[in-house]
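Here's the structure we're looking at; comments come further down.
The complex appears here without one of its protein chains, the remainder shown in place.
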Amino acid sequence: MLKIAVLGCGRIGRMHAENIHAHPRAELAGVFDVFAPAASEVSQKLGVTNFASAEDVFASENVDAVLIATSTPTHADFIEQAVAAGKPILCEKPIDLSLDRVNVCARNISGSELPIMLGFVRRFDPGHRAVRLAIEAGQIGDLHQVVITSRDPGMAPDAYMEASGGIFRDMTIHDFDMARFILGEEVTEVFATGSRLVNPALMERLNDWDTVSVVLTTASGKQCIINNSRKATYGYDQRVEAFGSEGMAVSENRRPHMTTLHRGDFTGQGAPLLNFFIDRYAEAFAAEIDAFVDTIENRVAPDVGFEDGRQALVLAEAALKSVIECRPVKTSELG
Amino acid sequence: MLKIAVLGCGRIGRMHAENIHAHPRAELAGVFDVFAPAASEVSQKLGVTNFASAEDVFASENVDAVLIATSTPTHADFIEQAVAAGKPILCEKPIDLSLDRVNVCARNISGSELPIMLGFVRRFDPGHRAVRLAIEAGQIGDLHQVVITSRDPGMAPDAYMEASGGIFRDMTIHDFDMARFILGEEVTEVFATGSRLVNPALMERLNDWDTVSVVLTTASGKQCIINNSRKATYGYDQRVEAFGSEGMAVSENRRPHMTTLHRGDFTGQGAPLLNFFIDRYAEAFAAEIDAFVDTIENRVAPDVGFEDGRQALVLAEAALKSVIECRPVKTSELG
Amino acid sequence: MLKIAVLGCGRIGRMHAENIHAHPRAELAGVFDVFAPAASEVSQKLGVTNFASAEDVFASENVDAVLIATSTPTHADFIEQAVAAGKPILCEKPIDLSLDRVNVCARNISGSELPIMLGFVRRFDPGHRAVRLAIEAGQIGDLHQVVITSRDPGMAPDAYMEASGGIFRDMTIHDFDMARFILGEEVTEVFATGSRLVNPALMERLNDWDTVSVVLTTASGKQCIINNSRKATYGYDQRVEAFGSEGMAVSENRRPHMTTLHRGDFTGQGAPLLNFFIDRYAEAFAAEIDAFVDTIENRVAPDVGFEDGRQALVLAEAALKSVIECRPVKTSELG
Partner (left out) sequence: MLKIAVLGCGRIGRMHAENIHAHPRAELAGVFDVFAPAASEVSQKLGVTNFASAEDVFASENVDAVLIATSTPTHADFIEQAVAAGKPILCEKPIDLSLDRVNVCARNISGSELPIMLGFVRRFDPGHRAVRLAIEAGQIGDLHQVVITSRDPGMAPDAYMEASGGIFRDMTIHDFDMARFILGEEVTEVFATGSRLVNPALMERLNDWDTVSVVLTTASGKQCIINNSRKATYGYDQRVEAFGSEGMAVSENRRPHMTTLHRGDFTGQGAPLLNFFIDRYAEAFAAEIDAFVDTIENRVAPDVGFEDGRQALVLAEAALKSVIECRPVKTSELG
């Protein structure tokens, strides 16, 4: 049994703790949260250690690996500490809101061969993954266009929005990673357009956007379009379409069940899409833990690592620059 | 140009008249209706002859073929007259409500080689036809089970219901023909169950049923289930499912368009299914005229002829007997 | 934590053991299997007790409740022993292949107020359950017709088929329970027709059928149709349709993911349906354990109990009698 400790007991940390607890080849080594009651609740419910500090987690001989689900500003520090302690890492995205800090972190941990896996959970979604597998199997021929639709069911609280780093670093970053996952080729140019349509006053105040469209292009001419909105009233809209010389693969939205209603005024589902990310990506979050366990057991590099986290942030920075300067931005401009 | 006259200018006769008018290789030779204003309206709108009597139609040298869309009790007489006059026939179902009258008609016209086509329009529906083509192409292997769902959008006026001959002869008869079309083998046994759930008082008075389920079996053991209701609030429910040793083919419902709505309370179509039979089977009605023209031009036997009309009525009689006697009925019992 | 022991470590028992292990409010108290290596493998993997006998399980103070997933002939005995030992029970279907034995068991345990839950897992499927919830919420008005399609992905090994008790007691029994769950009213008459189309030689030898259609009716005239086949090449076909005075609810098939392929020769999923019952009903099996834990914690009667198991068997007996005697059978004939 691989013993994994969880740092951060917010809703995403709690969910990871339960998934580790349920995993047949892993066990939950304990939890930590800077807000003690949060960790205490989880430790009692699942009968595991409540660590007094992150340092204690890293120092514990009873911990084989760590899952970092704390607030974003702590990620880079904890990655460095975990590397120093020799503990394999699964870290929630983003590594940091600052590309500079990420680059510093990269230097600080260079040379380490510890597995560092980034929590781009959507790569583990069976539907999105089926798109990539279809491409790899040649079922759509050469890839030409990718369309990623990603709309949140509703806007987070103002406090969250203020600390989020803006839509590109907080929300689109998942889509930038998905684009790289599907394109299989680095993006060379980013054009983004941003609007303030959901909550114009807040967006104005934060100098942010709630509705964005992004066009990515690669050296070979592949095109990828990303649509984002902070608020889809019909649920969590998560689709990936890949179009190629021999066909198309589309990962459609998931629903709470496959039951439809037929009535005089409508025929379809009498419900919105799944609208909570933990429900929508439940299978993906479980598969992510599975992949992390595999990575450590088999001593292989994770499918999605530190550099993937850095590249997604490069695209976020390029998109931000594109909106501000009203022009397409080469990723090479960001070094 | 093949000159076709239409007898009967009710809504189905009018629709046929317009389809003949629009057909590139046929022209409307004229119309007749016992209720003169009905024929007059069509003749003026489409600029064609308004025949004074059915006899005039049959006698006209300007008429190459006739389409009989008059009331059911006239069908057998008009078929006999048209045969005597040497005019090929497309006749709406049923031939007659009485199997005896149909058998007499069969004897009266025996020996004639004129094309007599029965208006079982659903055979010409691209979707239902695709099911049969899939079977013929071996795509589902040997056929094992057929499920036909056929529910009307609403009950016809009481006067119509009283003269209809009951649900089996009026409504299920289409499904009996569809069963024969898909099964490709004669039915040997019929079990039917009938309920009075939509309008119990009327059904009680008419000694009829508004909700029926029927099981048909063939000599080789193929099974076919038919579900009927006189009232589906969500539109005209018309589906055919064929299950076989190598797969399944399903003709799903048609909709007014392929546009879906996604909202907080539902995701689907903000509309019922197509709910008028002329809209639902618009392509089929046009294809039926096309097949009739082909049949005459190519001097071949029609795909669906007099004997098909008779066999469907045999199944209707068997179903009626089954409900009344609460037992499965062999078709051989009906001669 | 509720301590649940699992009797029977075949594939279904193993799956239950893992679900109990993963449940946040339950723990796996141990396992037993008459074939010791099967239990040993599970006990080692999940780190729990390997009981030496069923008697040890029932006698253990460390066991709060039992899940019976052993072979069918042991079910009734184990239910009686568990009741004697005061352990709440979740028992896989069927209680027994013999209605007489079930009736004896019912008498032997009468008076006990212990929760005895029957493993009709499909009641816990989110899709099928949504159909019932739609009915309860009045979304389809008064229920008129139910169509249950249930086709296995392939035939079990001959040895299993020989001991299965025939298609009605082994396979259709799930659909009989689903019919009762959806109809909300007892069935009064059963008509069944059986064919030998998938493996005629084997069916002939076993005096069994591999393809059946069943019509159930209730006192108020509700109709329910069940279609079964032992072999659907396209996967595990599991659908429930409820039609009523105000609309229709349909629980459609589930798929491995929502990804479609569009190519020149087809558009759809490049894969069959989920074809293993443990995958198809994964959420339902987890929800079943959840309901069992709730039942015990809240000291309420289970949603699906012993009498439900008995009634499903009554319908199976009636269907069998119907096919053999070629007539509709009243459930009252079976006492």
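We call the chains A, B and C, going by the order they appear; numbering starts again at 1 in every chain.
Here, contacts are C-beta pairs under 8 Å (C-beta built on N, C-alpha and C of every residue); 3 or more make two chains touch, one makes a residue touch a chain.
The structure displayed is predicted, hence computed values, not measured ones.
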Q | Partners of the unshown chain among those that are drawn | A | A, B, C
Q: Would you indicate which residue among B:G10, B:G221 or B:P256 is in contact with the undisplayed chain?
A: B:P256
(Q) Out of B:E246, B:E307 or B:E333, which residue would touch the omitted chain in the full complex? (A) B:E246
Q. Just one of C:Q44, C:N62, C:S220 or C:T267 touches the chain that is missing; which is it?
A. C:T267
Q. For chain C, which residues touch the unseen chain?
A. 232-235, 237, 255, 260-273
Q: May I ask you to list the residues on chain A that touch the chain which is not drawn?
A: 141-142, 144-145, 147, 149, 151, 189, 191, 193, 195-198, 211-213, 215, 217, 221-223, 225, 227, 229, 231-234, 237, 243, 245-248, 326-328
Q. Which residue numbers on chain B touch the omitted chain?
A. 1, 18, 21-22, 24, 45-47, 125-131, 134, 139-140, 246-254, 256-264, 270
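The rule is simple: only the chains that are shown with their structure count from here on.
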Q. Distance-wise, how many Å sit between the C-alpha centres of chain B and chain C, to the nearest whole number?
A. 41
Q.
Where in chain C do residues touch two or more of the other chains?
A. 246-248
